[in-house]
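Structure first, commentary second.
Just one protein chain is left out here, and the rest sit where they should.
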Amino acid sequence: MGEIGYKHIVCDPTLCTGCRLCEYACSMVKTRSFDPNYSRIRVVRIEPYAMMAIACRLCEDAPCILACPRDALTRSEVNGTMLVNTDKCDGCGWCVEACDFGAIILSPESKHAEICDLCPDVQDGPPCVSFCPKEALSLATPEVLRQQVRRDVVARLMEELK
Amino acid sequence: MHAYTGKILHIDVTTRKTRVEQVTPEFLKRYLGGVGLATRLVYDNTPAGCDPLGPDNALCFANGAFAGTTMPVGTKHGVAAKSPLTGMIGDSLSGSQFSEMLRRAGWDGLVIKGQSPSWVVIFIDDDEVRFLDATPYLGKGTITTQEAIREAIGDENVRVSAIGPAGENLVRYALIDNDGRQVGRTGNGAVMGSKRIKALAIRGSHGITVADPDGLMEATLKLIKVAQGPGTLKYRVLGTPSNVLNMNAIGVLPTRNFQETVFDHAEDVSGERLHEQYHVKSLACAGCPIACEQWGAVREGKYKGARIGMDYEPLFALGPNCGMGSMPVIIKLVQTCDDLGLDGMSAGVVLSWAMECYQRGILSKEELDGVDLQFGNDEAALIMLDKIAHRDGVGDLLAEGVKRASARVGKGSDHFAMHSKGLEMPGYDVRGLKTFAMGLAVCTRGACHNRALSYEIDIKGKVDRFTVGPGRGKMAMDTENFACILDCLVLCKFLRNCFDDFNVDVARIYTMATGIDLSPEELVAVGERVCNLKKAFNIREGWTRADDWLPPRVFEDPIPSGPGKGAHLTPDELNYEIDDYYRARGWTPEGLIPRQKLIELDLADIAEDIGVEMPIANVAAGEG
Partner (left out) sequence: MDLSVEFLGLARELAGTKSCAIRLESGATFRDLVSSLASSYPALVGPIIEPNAQDLTRAFMLNVNGRASVADLDALAEDGQRILLLFAEAGG
């Protein structure tokens, strides 16, 4: 495959309204109940109007993998997501602290770490993306994100030069 | 149970005792939640004739059926009590994260009675109730209080409903704020303050299950997509402030205490101007795909730093109605009201009344504590809002609302005290909207556009808005019933145009969520039932037909200029429409509810309390 890097969930903070429908949708798909505590994507709000949803960013040199004392975390070669070996994971939560983005949850239900897996078994793709009313969520690789930022910079420059 | 929990938490703040009331699906299905359930709880738990600011008044919270699910605009709750402003039912709505947490903590409703010996924060942590000392938060604004409590408990999952200084000082139109949304009108903030409850904090750890998860996910995803289309266009782009130019264009924008109905600075305080020059972001309540909250910020000048989610009603009340022609000023005034915990609508109309008193020499500068309270004087308005919130000096008089204040001041000031039943009037001048005039007069909440919804009839041109005619009664009843259904479910009214067949679609979604069978007919019946329930409460508290009326200005002062020039209402016109409305409702000519009607509406116990025999002559006439 010619694509550089793995796709992960990205949120545009200028579009995010903080509605948290992504949290409701994720938790429903994962647990069959609406329970944001179990949502693997979480909205951060800094009142009154800074907000953004954050899910696992598929770090290249993932601190969670390094931190795990039982080597229970590995990276999928298929889509780059973090895989939790539930036989090895004892729910210690070291990975939760190691993650720079707070993207790992420790489930009291399963007693294991849970991380965004991009919902490979959902036909239409991650429901957080489908349910986001403002299309603030998308799937993108870091390279595609960089391309977008570069395009925006040039577009702004051209506006200013007019 | 699905969605619902079937449990109501009763809290007595005098004794600090709590108990759990179980409710059945049959009971819940009759009222759905929100305003319907809250009103029922008030009716059942508040003794007739009680003092609204006394310990016996039950402050009731009731969740929406869809709270915490992906049902768009369903994460909302209702609050009700006997209103200290009107003496009648004081129902109000709010939403967002507090509603979600209430459900996740395991509660469909709260009933709070008594009076705490000391100021308290009630912390409901799932099924554990703690009473925390509120002293550190006294005097703080609504937003600061919420943040401080969250920090003290140390968890951002703690959501808080708080009163500001206005509620602490029992200002009759004080509000409750949660998550930046307001339980705004009728003074529930004062009821909370009278119980010495500074805030209600809630944290819920449970998930919410629904009866048909796949069906609900599919149906709600579809609605979320539709909610990005033309049905919600107005709310998403300009928000409700777009009403300013609309109402100005047709000559019904209340200006300078309803003395005029066109405003020379309308463009400067319009939704368009807000969008162009002050807009920062559009925000949403929890679970809302529309995002109608148009946040405006002032980036320079005297009020630099002021910012608020702007809505039409406080905008008109503190803006054109007070002669304020500058958007930064209005942003500052609305933010101030929210933070002090004052209903912006009532505060604005109280201020404008006082301004007209000053204009006419009915109140002197000395009587206004030396404040030069002229129309358009923003600094004077800010000083006065602070005085009101603290009942300082003349603020004590103004904190009573225009009805009581004008009764005390006399000198003909009641002529322009713009209220009905004590609730200050909304931003649509009724002299140019004659169906709406009747809608406001008969509304159980008082002069409330939101419960009446009948301005749509006049503005859309279905009827001639400058005259009265037959059939208005049924039209106003239909809009009221529809508004009521939305208030009971709860669904935000801004989604109302996104359904193919509202009754069929929503009844289906209700069943998918709750597992309770509800037909479209049963859904429709809730609207009529709860409208009658609210009316029954008012009758019990002493309502008579004389309360369904409007201020003298509406009759005696024709609109002086603009498209509505010359328009005014006559008592004959209003009586004609009110008669028509009572007939449409199946009530007696005095506006009382026949026993049989209440029984038909499944309110047999209420029939015992206040139902009357329908006079035979009127039964025959009522068939027409």
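Note that the chains are named A and B in the order they appear, and that numbering of residues resets to 1 at the start of each chain.
Keep this in mind: a residue touches a chain if its C-beta (ideal position, glycine included) is under 8 Å from a C-beta of that chain, and two chains touch if they have at least 3 such contacts.
Note that this is a predicted model, so its numbers are computed, not measured.
> Check the whole complex and report which displayed chains the hidden chain contacts.
Across the whole assembly, the hidden chain touches B.
> Pick out which of B:Val20, B:Ala48, B:Leu138 or B:Val237 touches the chain that's been left out of the picture.
The missing chain is touched by B:Val237.
> Which of B:Lys140, B:His265 or B:Arg465 sits in contact with the chain that's absent?
Residue touching the chain left out of view: B:Arg465.
> Give the residue, chosen from B:Phe258, B:Tyr312 or B:Phe416, that touches the chain omitted from the document.
Counting the whole complex, the residue in contact with the absent chain is B:Tyr312.
> Just checking the interface: what residues of subunit B touch the absent partner chain?
Touching the chain left out of view, subunit B contributes residues 230-231, 233-234, 237-243, 245-247, 249-251, 271-272, 311-313, 428, 449-450, 453, 455-456, 459-462, 464-466, 493, 497, 562-564.
Here is the rule we go by: only the chains that are shown with their structure count from here on.
> Quick check on the complex: what are the subunit A residues that touch subunit B?
Where subunit A meets subunit B, its residues are 14, 17-21, 24-25, 27-28, 31-38, 47-49, 127, 130-131, 133-134.
> Can you tell me which positions in subunit B touch subunit A when the two form their complex?
For subunit B paired with subunit A, touching residues are 68-70, 72, 100, 104, 143, 147, 180, 205-210, 213, 217, 221, 224, 227-228, 280-291, 295, 307, 309.
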